[in-house]
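Removed from the display is one protein chain of the complex; every other protein chain stays in position.
Note that the chains are named A and B in the order they appear, and that numbering of residues resets to 1 at the start of each chain.
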Amino acid sequence: MASMELASFPILSTILLSTIVALLVIMLIPEDRPKLVKQVSLGFAALGVVLSLLVYVSYDVDKGGLQFVERFLWVQSIGIYWFTAVDGINAPMLILTAVVLFTGVLTMWELETRVKEFFALMYLLVAGVYGVFMSMDLFWIFVWYDVSLFPMYPLIAIWGGTRKEYGAMKLTLYLLAGSALILPGILYVWAVGGGHTFDLFELQRMGLPAHVQRIAFIMLYLGFGILAGVWPFHTWSPVGHVAAPTAVSMIHAGVLMKLGAYGILRVGMTLCPEGLGYWADLMALLATIGIVYGAFVGLAQTDLKYVIGYSSVSHMGIVGLGLATMTVDGINGAVFQMFSHGVMTALFFSAVGYIYDRTHTKMIPELGGLSNTMPVASAFFIIAAFCGVGVPCMSSFWAELLVFISAVKTYPVRGVLAVISLVVSALFMLRVVQKTFYGPRNERWEHIPDVPLALATPRIILVGILVFFGLFPRLILDVIQSAVVPFVSSL
Amino acid sequence: MNSLSTYLILAAMLFCLGLLGVLQRRNLIGMLIAIELMLGGASINFMAFNRFLAPEPAVGQIITLFVMGIAAAEAAIGLSIILALFRQMRSINVERAQRLSG
Partner (left out) sequence: MMWLFKDPVLAAACTGTWLPFLAMLVILIFTRRNQRLSAGISIASIVTSLICAIYLFTKLFHAGVPVQYEVAWAMTPDLYVPFGYLLDPHSLLMLLIVATIACLVQIYSVGYMAGDPGFSRYYAFQSLFAWAMLTMVIAPGMLQLYIFWELVGLASYLLIGYYYEKYSASQAGKKAFVVTRLGDIGFFLGLIFLMLGYGDLGILNINQAAAGHQIPGPLVTISALLIFCGVIGKSAQFPLLTWLPDAMEGPTPVSALLHSATMVAAGVYMMSRIFPFFAASPDAMAVALAIGTVTMLLASTMAMATYDLKQVWAYSTVSQLGFMVMGLGAGGYFAGVFHLTTHAGFKALLFLCSGMFIHEFHTNDMRVIGQSGGRNLKVPMISMTIGALALSGLFPFSGFFSKEAIMGVLAQHTNKVWLFAGLLGALMTAYYSFRLIFFVALPRKLATVPAEDHGHGHGADHGDEHHGNAYWAMAWPVMFLASVTCVLGFFQAPLEQFLTGGHAAAAAHGAGQEGAGHGMGHYVLLAGAIGCALAGLAWAWVEFGRKRAPQEGFLKKFPLAEILFARRWYLDDFYRKALDTLVYGGLTSLFTRNDRRVIDGAIDGICKLTVGTGRMTSFMQSGMLQYNLLVMVAGIGLVLLFFFI
């Protein structure tokens, strides 16, 4: 009975609306009450967590398919629908977004400059992200996608750190180049489909001709792929991560990069299965290069955030490889990896954020011996590093397991190469951990206090999620699967 | 005398005078006034066409009312921009305001 009522309640639009309301409320708060701004932000973020958890829990796995559907005709002449729905693929993504936002707000609790504008822009960014994840209409996907891109520039350029103008500019240009590929791709598909619907699934049912699919797929793949950090379009990501303030790095690496992979899956692969078949080989190749390359380049970095940036390149390569296999396990693994990598990088950046706030440096040679003075803060980073190495009973292990098995099956050589790169990734993660946190007591950081409980909370939540889904992978895998199995059989 | 072409010629003259003013005057307020002249010319055109070609619905008159409204808004914004510029430059000569040069 409860689920019936829930089904008729437009919960997805409520989630989206809540972020926009939050944005407006924050704008209305007077400049001189930053504390209130933070509290309001936290409140709305918590609301998002509750609502998306509600969606996730009440999603009926046995029934599968699209649920919580809201579909209204919006512009008849060109066929734009307000079409939001949840299936097994985007349900985890909604939770990811909500959790990363919530922990991000908590992480930025000590922000002092232009608090109001910061959180307002954050909410704008998150509105875009939610919008992309829940929309099933190409027009809206594109609109929300661009909404999520543009706050990045001010967020990095104003509150950023190292080389912030350069990083912000590079990131914005790259991502806009991506959306310059996506828009024609979408319009092309729309026009070939008759020009009277943007509905993703109607277009899918129409079945586009093979040559159209090939062209459209490569445009969508490259366009979304830039955001997903596909090699060789990845260099914006480390630079952008380094420049961005902590919470923005968290949302950016944790959620925004997933937007790219999600776009490839939701738009590109759904609409152009034959195009995918044609380009899958290239996808797998680029992904494998990304996995190996990211790990090796990560070995040479001296800036903590650069290290994480390159690890993201490597891990997003795993997502790409999973998608390219076109098998149930591969795509399961890819979606799982999107989720767990999102949580993991959020934890990474959040841990580095605390260290940077206190020591004012994130250069590895200057740090060292931090475990002595701040054991808890160090522990968060170390746990994230273990997750990055692929230690079992952490959620990313399962994702990697699934992806590697299907990759070895589909592309033996590339799959084996990707597996071998696990050694390099272990080497580079542990190297960073050793140089930053181990070693003799460093007098320079003697006076720094360990993380207070309030600031530790977001990190504890993230660690908890990583371990929880590592111990009980079925709780998420079954949901993902309910969407992936029919999806793969339709390919 | 009471024919469409008379009004059109008048409107064209007004418009051209305005255009000349905008292009030639170096004083920003002068340019603003010249723009008003051009708008006036356009309004006369609307009224004239309405009167002679489509007398029944008062569309032309409505548009003219809109134009007047827009002109007022434009003058307000224009003047405030000019004021702001004056505060910065101590002058309202366009030649002094060349910061946008490449």
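Keep in mind that, in the parts below, a contact is a pair of C-beta atoms (placed from the backbone, for glycine too) under 8 Å apart; a residue touches a chain by one contact, two chains touch by 3 or more.
Everything quoted here is computed from the prediction, not taken from an experiment.
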{"item": "Contact partner of the left-out chain, one of A:His196, A:His211, A:Lys409 or A:Arg444", "value": "A:Lys409"}
{"item": "Omitted-chain contact residue, chosen from A:Ser148, A:Asn332 or A:Thr359", "value": "A:Asn332"}
{"item": "Of A:Ala300, A:Val413, A:Ala454 or A:Leu491, the residue in touch with the unshown chain", "value": "A:Ala300"}
{"item": "Sites on chain A contacted by the missing partner chain, in the whole complex", "value": "170, 173, 232, 235, 293, 296-297, 299-300, 327-329, 332, 369, 371-372, 386, 391-393, 397-398, 401-402, 404-406, 408-409, 416, 419-420, 422-424, 426-427, 430-431, 434, 437-441, 473-474, 477-478, 481, 485"}
{"item": "Where the missing chain touches chain B, by residue", "value": "19, 22-24, 26, 31, 94-95, 97-102"}
